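A single protein chain has been omitted; all remaining protein chains appear in their positions.
Each chain carries a letter (A and B) given by its place in the written order, and its residues are counted from 1.
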Amino acid sequence: MLDLMAASLVVFGAVFFIAGTVGLLRFPDIYCRLHALTKADGLGLALVALGMALKAESFGEVFRIVLIWFFVALASATCGHLIAAYARQADREGKA
Amino acid sequence: MTDPFLILDLLLAGAVIALAIATLTARDLFAAIVLFIVLGLLSALAWVRLSAPDVALAEAAIGTGVTGALLLKTLHHLRYVAGTLGEQAAHGVTPVTPVPMSVIWANAAFCGLITLGLAIAFLDAPLGGPGFDALVADAMPASGVDHGVTAVLLNFRSYDTLMEVVVLLAAVIAVWQIERGLSEAPAPDLSVIWQGFARLTLPAIVVVGTYLLWKGSEAPGGAFQGGAVLAAVGILLLLSRLYVPHPSHRALARWGFVLGTGVFAGVALLVTGGGRVTFEYPPEHAKTLILLIEGLVTVSIAVTLAALFHGREPVALRAKEAGHDA
Partner (left out) sequence: MTTFFGIIVVILLVSILTGLIRVHRGPRPADRMMAAQLVGSAAVAILLILSRAMDMPALLDVAVVFALLAAVAVVGFVVLASRKVS
């Protein structure tokens, strides 16, 4: 049962990563791509991390997985914001 | 059914080679840097698949954090010197002054020689030999630590490791000779989101860097990994101008650069005598000495890498000098 839950969470996570890649390649402009990317980062990794936490063997492993998820989520949100702000600034200054 | 891990390994190996070629042939220098960062990420995964978590950790810390930032800074500097900083990429090519063909050919010749040397060494090495695992396992009790890689790096072949630290020291000395002056960059406007991120992440990076150093005596980790992670804090502080190098900080920075090399060499010489050769730590003090060396080498690596990123000796130039060098 636990195996099945972990497996389905990991599969869902992988689906989000694929969706992120498709979005990165197919979306027309930088802001849309950023949207696709941060979704994949955030949700995809969260699902994979949750799945792997179910399979963890010690409390230390769960703790590190939670830490990893937290900092990836934080970094991804911050980087998304920074890139969007930079792109907007560049657009305003009329750069390519 | 084929083992998916075999497919994974083949895919990873192919991707690493393809990325290396793509990095070298990319027409846009910025794209080349991004490809190089990705190459670092995939190499770390390749090291993982080779069951070498120590190397993977080093590659993760240096490849993703430090090298990418160093290359971006270098490109920025090249464009500043070329006067193309304001221009955006036209036709997807980041404008910089072209490198002279003679330099390219000299570099290619040196790389070719190194590759040739490696190929000869590889062909001369016995194939499928037993390796040094048994030898290292036999000598472990005398090493003072519980992790084979750390025992090899800091005890059995510490001379090599000392030379690696010296390479970094030489690099920072060269950079300080070439570039001097104070950076006039204003503090970037990074908004409150960045501040929240920095408040949470910078202390966490310090904790993880120290943890990697501490853990090195019994598990994958150690001075280079810890130092490279700590250097990322320095790079982020320099980028956000939370720390601005001042001429009066030079003395402290110089001590930071030589601390690791100095203590490493000093310990190696001081243990000599009483029937022991240089670098032969007395077994009862080996752990203390190794931790002392590793701790101080970590500090030196972190300070040196951050200084390399800053890329200049912070010294106030006289008006005459400052004209050609900002």
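In this text, a residue touches a chain if its C-beta (ideal position, glycine included) is under 8 Å from a C-beta of that chain, and two chains touch if they have at least 3 such contacts.
Fair warning: this is a prediction, and the values are worked out from it, not measured in the lab.
Residues 1, 3-5, 7-8, 11-12, 15, 19, 22, 26, 28, 30-31, 34-35, 37-38, 41-42, 44-45, 48-49, 51, 53, 56-57, 60-61, 64-66, 68-69, 72-73, 76-77, 80-81, 85-86, 89, 92, 94, 183-185, 188, 190, 194, 197, 201, 204-205, 208, 212, 215, 219-221, 225, 229, 232, 235-236, 239-240, 326 are the ones on subunit B that touch the missing chain. Touch with the hidden chain on the side of subunit A covers residues 3, 7, 10-11, 13-14, 17-18, 20-21, 24-25, 30, 33-34, 37, 40-41, 44-45, 48-49, 52, 55-58, 60-61, 64-65, 67-68, 71-72, 75-76, 78-79, 82-83, 85-87, 89-90, 96.
Please note the rule applied: only the chains that are shown with their structure count from here on.
Rounded to whole angstrom units, the spacing between the C-alpha centres of subunit A and subunit B is 27. By the touch rule above, subunit A contacts subunit B in their complex via residues 71, 74-75, 77-78, 81-82, 85, 90, 95-96. Contact residues of subunit B toward subunit A in the complex are 88-90, 190-191, 193-194, 197, 200-201, 204.
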